[in-house]
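One chain of protein is taken out of this complex; the other chains stay put.
Note that the chains are named A and B in the order they appear, and that numbering of residues resets to 1 at the start of each chain.
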Amino acid sequence: MKKIFERPASLKNVPTHYCSGCGHSIVHRLLCEVIDELGIREDVIAVCPVGCAVIAYEYWDFDCSEAPHGRTPCVATGIKRTHPDKIVFSYQGDGDLAAIGTSEIIHTANRGENITVFFINNGVYGMTNGQMAPTTLIGQKTSTSIKGRDPVRDGYPIKMSELLAQLPGAKYIERVTVSNPANILKAKAAIRKALKNQMEGKGFSLVEVLSPCPTYWGLSPKDAYRRIDDELTKHFPLGVIKDI
Amino acid sequence: MAKIMMCGNEVIGEAAVHAGCTFYAGYPITPQNELTHYMSFRMQEAGGTFIQAESELAAINLVFGAAAAGARAMTSSSSPGISLKQEGISYMAACQLPAVIVNMMRGGPGLGNIAPSQADYFQATRGGGHGDYRTIVLAPSTVEEAWDLTHLAFDLADEYRTPVMILGDGILGQMMEPVEAVRRHLHGKGTGLNPNKPWALTGCKGRKPNVIKSLLLGEGELEELNRILQIKYGKIESKEPRFESLYTEDSDLVIVAYGTTSRIVRSAISKARREHLHVGMFRPVTLWPFPETQLQKLARKTKAFLVVEMSAGQMVEDVRLSILGQRPIHFHGRAGGGVPTEETIVEMIRDILKPRSKKRVYA
Partner (left out) sequence: MKEEIIFAGFGGQGIMVMGKVLAWAAMKEGLKVTWMPSYGAEVRGGTAHSMVVISDEMVPSPVISSPTACVVMNRPSMDRYEDTITPSGTLVMNATLIDRSPSRNDIDVLRIPATEMATDMGNTRCANMIVLGALNAKLKIVSMRALIDALKDVISPDKQDLIPINEEALKEGARLVARQ
């Protein structure tokens, strides 16, 4: 019998710690599928964030480093500059990339580092019990905005992809989601393009993935996926933001 | 052999290139800027990487990445910038990554001033960041010694897989002294070789994936890492203490000083010796590991100790821990960028060895 679906070789055969319905599992799989398809597993070096994906190296079967919170693109840059022939990516959440590591991601993009960044935006801090993120929507309830995010007190949800797109060093930025099978296929295409850009020496590429957090959105997985399409994409529109 | 004048900052840069450093990241701060300037063109000439980082946080983590990838990597800063780098240093100690960090100390606390200081001794020798770790700390006192200790720093970092700090001050960084001319403009990649690093991240071709991490959530895992680190630190403490002693064989008073301060003390000692005062000097070259046993031995021979520092009294605590109350320990320190003068030190030597009255007490 012909096998038509299997676990990617780059993805270890172990259960993950992610909550049911979490978007990380989908993105991990997509990444590993693309890495297998591009045949680069032995050339990849990943930098994992602080946040829910902190132990992604337990699931990925290639070289990985951790990084202090937010310094993920710096560690990736140090690795890439040392091994320019390897494929180096950072995998970052919204706390890592849009809060504590804002400076690092901006300057990494601005230097046009030839690395790839996967930015998983679920608008909440999952690992530390659901606090507000810089990308939390107005009115969204979190454990540090129990009446809903109030722009007067808390400021506005930040659009990192649009912000980074202003920088000449950033070559490719696209926002995708994994809310349904069609979107998952688009997300995979973006992941592939971002890694291929690096292989071709094109420079800084970033894929932002709007990802569900059923646990801290207080929704069932099904409703969480629906919320992405109904609410998140209104503030964070999908599509190519920059491609030069 | 022909000589040229170089400042401490430049010599450290050249020595790093010679030792095989291929990655430097830094952020400008006085009084270490000459090193950043130097590396900006020398790394390029030597085929390495120079990055002017957006912050000290970025600089140390760029170095983290390069070290994880197996490069000999260095960053430099001065006191306030080193405070920012402590996050990365703690992570590197935990991940057992080798790197060299240069701190040309300036007056503190806070933004302080840009005058020379030795007030980061505690921070340097006690780890500096969070968690139970130490960094090897080397304290050159001359430009020539800065050359040697920079090489040693890279070697020790690789041997023990641990961050090593070169601790100088504004004077050492800025002053020029003659060095062998051959040491400048060694075009090419430098002669130092990167030792084999099987743990480094190089892509997993032909081996199992390597992971660099310090997050250990499993029961007992972090305790085990700490046990391994402590065994390593114990080995460093027994094998690596370095020091210089001057006239300690016949001295009634031994002055303990390091770095630039030890040079001022050396001048004071020459003067005092002309007055037939039996005074000598013990100069720790490694501040961690502190040459405790070696200093302790002197307690049997000498009558008293005097510690001189450009701080309100930091190394003096290590001297006390070494001497354990066996002899009186006097202290003279200038904090906030003040530099001890030869005259004051000579006067203290006279007062301790030939007290004319009891009114002056140093403690």
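As a working rule, a residue touches a chain if its C-beta (ideal position, glycine included) is under 8 Å from a C-beta of that chain, and two chains touch if they have at least 3 such contacts.
Please read these numbers as outputs of a predicted model, since none were measured by experiment.
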item: Among the chains presented, those that the missing one touches; value: B
item: Identified contact with the non-displayed chain, of B:174, B:210, B:286 or B:311; value: B:174
item: Hidden partner chain, touching residue among B:37, B:151, B:242 or B:263; value: B:263
item: Missing-partner contacts on chain B, residue numbers; value: 3-5, 30-31, 114, 170-171, 174-178, 260, 263-264, 266-267, 270, 339, 341-343
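One rule holds for everything that comes next: only the chains that are shown with their structure count from here on.
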item: Mean-CA-position distance for chain B and chain A (Å); value: 40
item: Touch list for chain A against partner chain B, complex; value: 41-45, 47, 54-55, 57, 60-68, 71, 74-83, 86, 103-104, 106-107, 111
item: In the complex, chain B residues that touch chain A; value: 22-23, 25, 49, 51, 53-55, 57-58, 61-71, 73, 87-88, 91, 95, 201-206, 209-215, 217
